[in-house]
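Sharing a structure with you now.
Shown here: the complex without one of its protein chains, the others still in place.
After this line comes chain A, so read on.
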Amino acid sequence: MTKLAQWLCGLALLGSAWAALALAPPGLQPPGPLRQALLPLPVYLLVAFGCYSLATVGYRLATFNDCEEAAAELQEHIRAARADLRRRGLRLGAE
């Protein structure tokens, strides 16, 4: 089974469990506060996932290892290669 199929099966399972509890007839409903916390659960999980994504992006941005010398060296190489190619007659688009 592909990963997509696995994820969809898992989502379908959790979704149907939630729907069964949320749409239950008044006799079989879970008690008051529990039901109140249960109903917005899909939106809550979406928001929680969004928060996790934002935090991951921010953390990786903050802990990224810039190598400034390597970047400067690379720019030097690019400039040298450009000059060399121009000398040999190749016309380059960007400057």
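General observations
The rule we apply is simple: a residue touches a chain if its C-beta (ideal position, glycine included) is under 8 Å from a C-beta of that chain, and two chains touch if they have at least 3 such contacts; residues count from 1.
Basically, contacts and distances are computed from a predicted model.
Within the choices "N-acetyltransferase domain-containing protein", "Two-component response regulator ORR3 isoform X1", "Nuclear transcription factor Y subunit B-3" or "Dolichol phosphate-mannose biosynthesis regulatory protein", the name that UniProt assigns to the complex's undisplayed chain is "Dolichol phosphate-mannose biosynthesis regulatory protein". Remark: the residues of chain A touching the chain excluded from display are 32-34, 36-37, 40-41, 43-44, 46-48, 51-52, 54-55, 57-66.
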